[in-house]
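The complex is shown incomplete by one protein chain, all other protein chains being positioned as in the whole.
By written order: A, B, C and D. Residues from 1 in each chain.
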Amino acid sequence: MAEDIIVKGTDVTVSFMNKVGNRKEKKTVLDGLDFDVRRGEILGLAGESGSGKSTLAKAVLGMVPLERGKIESEVTNPQMIFQDPYSSLNPAKTISWIMQEPLKLGKKKYSSEERLSKVEEMLCEVGLDAGYMQRKPGELSGGQRQRICIGTALMQAPGLLIADEPVSALDVTIQAQVLDLMREIHRKKKLTILFISHDLRTMYNFCDRVMILQKGKIVESGKPYDLYRDPKEPYTRLLLESAGII
Amino acid sequence: MLLTLFGVSFLVFAAFEIIPGDPAISKLGTDATPEMIAALREQMGLNRPFIVRYFDWLGDCIRGDFGRSYSYNRTVISMIGDKLPITVTMTIISMLLVIAVSIPVALLLAKYMGSTIDRAGYISNQILMAVPSFFLGILITYIFGLTLRFFTPGGYISYRQNFAGFIGYLLAPSVAIAIPKCAMSVKLLRSAILEEWNKDYVRTAYSRGNSTMQVMYRHVLKNALIPLITFWGMAVADMIAGSIVVEQVFNIPGLGRILLTSISNRDYPVVEAIILLIAVVVIVMNLIVDILYRCIDPRISK
Amino acid sequence: MLLEIKNLTIEFHDHDRPERVVEDVSFSLDKGEILGIVGESGSGKSMTALAVAGLLPRKKMEKSGEILFEEKNLLTLPRHDLRGLQGDEISVIFQEPMTALNPTMKIGKQVEEALLLHRHMTDEERKAKVMEWLEKVELDDSERVYEAYPHELSGGMRQRVMIAAAMVSDPQILIADEPTTALDVTVQSQIIKLLLKINKDSGVSILFISHDLSLIKQITHNVIVMQKGRIVEQGDTDEIFLHPKEEYTKKLISSIPSVDLRK
Amino acid sequence: MKKGRLILTVLLMTMAAALSGCTGGKTADTPDTRITIGIPQDLDDGLDPHKVSAAGTKEILFNIYEGLVKYDETGALIPAVASDYKVSEDGLTYTFTLRDGVKFHDGSNVTAEDVIYSIERCSKAEGGQDPLVPPFTNISEVNKVDDKTIEIKLVAADPDFLAYMTVAIIQASNDDPETKVIGTGPYKFVSHTPMESVELEAFNDYWGEKAHIGKVTLKIVSDPAAIVMDLKGGSLDMFCRLTDSQVSELKGSNFNIEVGTMNLAQALYLNNSVEPFNDVRVRQAICYAIDPQEIMDFVSGGEGTEIGSAAFPSFSKYYDPALNDNYNRDVEKAKELLKEAGYENGFSFSITVPSAYTPHVKTAEVISEELKEVGITADLKLVEWDSWLSDTYTNHNYEATVIGIDLNPVTARNLLQRYTSDGHGNFMEFSSEKYDEVFAKAVASTDDAEQTALYKECLQILSDEAASAYIQDLPSFVALNNKISGYKFYPIYAQDFASLYYIDEAND
Partner (left out) sequence: MAFIKSIKKIFNKYHGFNFNAGLVITGLIFIIALVGCFYTPYEPTAMNVSIRNTAPSLAHIFGCDDSGRDVFSRVMEGIRNTFFISTMTVLIGSGFGIILGAAAGYYGGKFDEILMRINDALFAFPSVLLALVIVSLLGPGFLNVTVALGIAFIPSFARIVRSGFKSQVNMDYVQSARLMGAGDLRIIFVHILPNILPVLMSSVMIGFNNAVLAEAGLSYLGIGVQPPRASLGLMLKDGQALLATAPWNALFPGMVIVLMVLGFALLSEGISEAS
């Protein structure tokens, strides 16, 4: 792979059998996809529900078997943050336990003091403070929880962070703050981010590149400015119009 | 489904390999000489290796021949066939009682949510669930049989002689079996109704101008019945097991009594046939529950 | 004036100390007007809408002020009369199309329920009215939809069914509580267009609740901005979007990601 | 001396006949009277009189089948199908004269062929199996003298042989006695619904005194608690072998309680081949530690009769009450014996008891309490009847057990052969040369008095060597509806329904 591309997918196809009544039906979710993720970029992946964007994320993480094609990735420990803040943090554990977990599991061994100081440090980085250590996910707001998720994901200094609709469940003002945080982290740590969303407006200011996905196929991709100014594919134009951008 | 049946049949057959006691000895009684025992074992084919006997027996069962009872030397089918209607009728009556009692009571409790009636109903529910069925049987016989003379204890009338008397007598034991299951059904239905009540479509129904009763009967009850049906499916299996104990107390010669007597007589063919029968009934009940599921809840694909 | 609300206040009493959810809210709704209520979660916008629809829980709740509709105060109206209005004069559509419909009841029977409760019609008349509205909400193959169950339809189709079920009895007021939040962008814009068409054709006034400012901008004539149960600002939508007076409104408007394609 | 014996038996017979005749005062009952009798177990080991083994089944068949002679309630053998019989001088030939007018239930007359067929069926050993009645191997030949007389020749004289002549007489033409239940007794077999009930009906052409009650229903009641409730509830008129707690429940109800004995020897049977019971001193220590009277107080409210050895009271010829005082409760003596045997600080063992018999279970509980005072801990192991039958009784793997041993036929030889070293059914594993020697002499002697003395000496040895810790002959409580009377206790397992009758107000 070219040295600046860290993940390359060629002819990626994923399908699964779903039982309708007693007949087994093959449903293709990703259909011969070619894509690449470059080091240090924020790549946007736009598409409506059923377009296969989450499945693509899982494919990149190697959690879904490919029917055809292959994905080469030099990233050793990719991490992911999710849309629903309520199910993305273990409700039975305290924040400090949750954030120490990646340190316990990582290859580098840390003593408990080192772990606590790293957690405190990360909490500040994501705009919270040590006071949150002993609290439980149930006691926090959606925005605070998403910040904890980001902090936890960064604990193992991942080569790639996949964000699956991280802000769409939050209030508009909170969304802006969380996106700012992610942009700052991207800048400071040169972190490559795969940003999955259905909201083209948010992606315009956030992503370096945007790929439009429809029914498992990449319709179009490019810089947001070029893409939004003269969309070549009718589907892209439809999305932009529905979002009131053009 | 067949796998389960196969599993049960193997478990039963293996069980009697382990339980001590030998059918030949139990048939010949105390003054049996060792030679007589050996000869009878030969005649019964007990000396053949376990596996051979198992597959022979399984083969016969599939062909519908469940062999002859060791102690009664009548065909197993005639014996069970004669007793099956008794236990089945009792289970059906108990089932009807459970359904007839639990739905109105649960609706009542759901209607007066949180009031004193709800609390009192709740406590009595818990108590009724806590009473062992044989204890219940005794209390019922004592109160309704001896003191109030509603029925003559032990006065079982066979369905051949007089059907009304037969049903009349079975009412009391059916009540003893049904009560714990009624309490459980009420509890389950009540919590299911509570759960459905918080769902969005109830609010939509209210927004259309339905009164509370209309919302309950047109929308919630049907959906709340779904978890209950699963419970009733499983409850039938418990009821049959429960009837074994209750048949003792009410002196009813049903399947339960045959099972217990045959176990103590080491009457292998009869026991194995009865247990297979119970397993079949349990599996059939689960099947019926699935089918009921499908027609009530369209979400499950046909 | 079709509907007038004067210093509406709602207090919850189920926790130890009473929690004031809506405080001193007053506004009015004219015939054929589309009035938006916008605010973040916890601003009380849904509570206000539910109060108008008469769907607030009766217990552990203190309500004061007036909601006047045809000279009747909906807050103090006896339940029987309130039920006469619900589904007939005032209808509601909700946010989650997946759960707002009864999963085990056919679509046709759910849409006709308002008619069943409020109109004396023969079965044929009722079916005709339902089929008429299923076509009006642009559902293709309305015959199949009539017989179908909710889980067999997509999110967008289900929301159209909700609209049909609400409009079938020609209500005067339609309350839409975040109707498109759970839908895809493309489907969202179709539903908005449908609501605008219905408003134009039947003159029904719509109370549109949302947290999405760009949506409010597209559909509403006037808007009310709420924060923590109080009205921060209200008035003509375009006027407020061009130069908002209150700090909070400014902050809200600025947080919409702007797409400036001119540079 | 032999002639004297002969006259004695004849005298007895005439007296019995006379006696039965004059209980009088009973009118011939109308056929529609009925009685429902509860029985604890179903007749689940078949209905063939020659093959049946369960005591519960034999009790009932007593009413349907009769032998050439039959027992009466005193235990004496009275003529039945045979009107009378003569025994030859050397005791080797028995001649029976058939009673005329004896009919089978299907109306056919009893012929000599039927009698010969019945006896040969029991003595022939089909295919290497033992004969149905083992002592019949002593019969050399059975021949028909004429239509009315049968002659049986024995290989060796046997004073008890007459007892074996109670074997049921069935029709020669009856190829399947299991299903064709036709006998000569006072009651006819009507039907048997397994696990439910057995129906009998009075046989109007019975040769002897006709049964008073027309229909008898035997209803199976397997749950002890239900018995009392069913009696009080009115669905049962009679139940045998109740426990004393059930009897106390029936006080004040419309039931009379008849008290008799169970005719069995209940004891703590010790497995003499097992440590430490192989030491006679340990066995004697246990006898000293146990107090039969206290057991009787607990188990049956003081009822029941103490026994000192294997014979039970109604076997009056051999029962010797003096043996009861052989081991009166003496804790010090028991400890002394234990010390001698090297078990100062006691030992522990388990008593296996069939769970279905409440009296035996309660006896074991009392024993384990009593043994505690001597430092011996006995814990109970309840097993099902079938496990007891095969594990304990047949395979002898147990330490101690509490059970009652009854007798059928009621002969001393049958009672005592069990204790001989190689005796059939010697589950106690008792063996003492002295005992074997005396028993052999007793069997061989032909003089009755000498034989009785020798058998008594055997019983003495059993007590002295403490083969088992003998306790009691359990009381037999029978609940009978107070409108019915005439219940008779028999020394053998027999329930005589024919003697029951309704006390009609009319004929009192």
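As a convention for this text, a contact is a pair of C-beta atoms (placed from the backbone, for glycine too) under 8 Å apart; a residue touches a chain by one contact, two chains touch by 3 or more.
What you see is a predicted model; the values in this text were computed from it and never measured.
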Report, in label order, the displayed chains that the undisplayed chain touches. A, B, D
Looking beyond the chains shown, say which of B:44, B:79, B:98 or B:138 touches the absent one. B:138
Contact with the hidden chain, among A:79, A:144 or A:214, goes to A:79
Answer key for B:47, B:73, B:126 or B:162 versus the chain not shown reads B:126
Residue in contact with the excluded chain [from D:158, D:237 or D:365]: D:365
Absent chain, residues of subunit B that touch it: 3-4, 7-8, 11-12, 15, 18-20, 119, 126-127, 129-132, 134-135, 138, 142, 146, 234, 237, 241, 244-245, 259-260, 263, 271, 275, 278-279, 282-283, 286
When the complex is taken as a whole, what residues of subunit D touch the one chain not shown? 224-225, 228-229, 232, 243, 245-246, 248-249, 251, 294, 297-298, 301, 355-356, 361-362, 364-366, 368-369, 379-384, 387
The missing chain sits against subunit A at residues 61, 63, 77-82, 84, 87-93, 97, 101-102, 105-106, 149, 152-153, 156
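Rule of thumb we're sticking to: only the chains that are shown with their structure count from here on.
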Counting C-beta pairs in contact, which chain pair has more, B-D or A-C? B-D
Indicate the whole-number Å distance between the mean C-alpha point of subunit A and the mean C-alpha point of subunit B. 54
Distance from the mean Cα position of subunit C to that of subunit A, given in whole angstrom: 33
Two-or-more-chain contact residues of subunit B, please, as numbers and ranges. none
Can you list the residues of subunit A that touch 2 or more other chains? none
Okay, in this complex, where on subunit C does subunit A touch? 40-41, 155, 184-186, 188-189, 211-214, 218, 251-252, 255-259, 261
Enumerate the contact residues on subunit A facing subunit C in the complex. 48-49, 171-173, 175-176, 198-202, 204-205, 225, 228-229, 238-239, 241-246
Which residues of subunit C touch subunit B once you look at their complex with the stated criterion? 53, 55, 79, 83-88, 91-92, 94, 96, 99-105, 113-114, 117-118, 149, 151, 162, 165
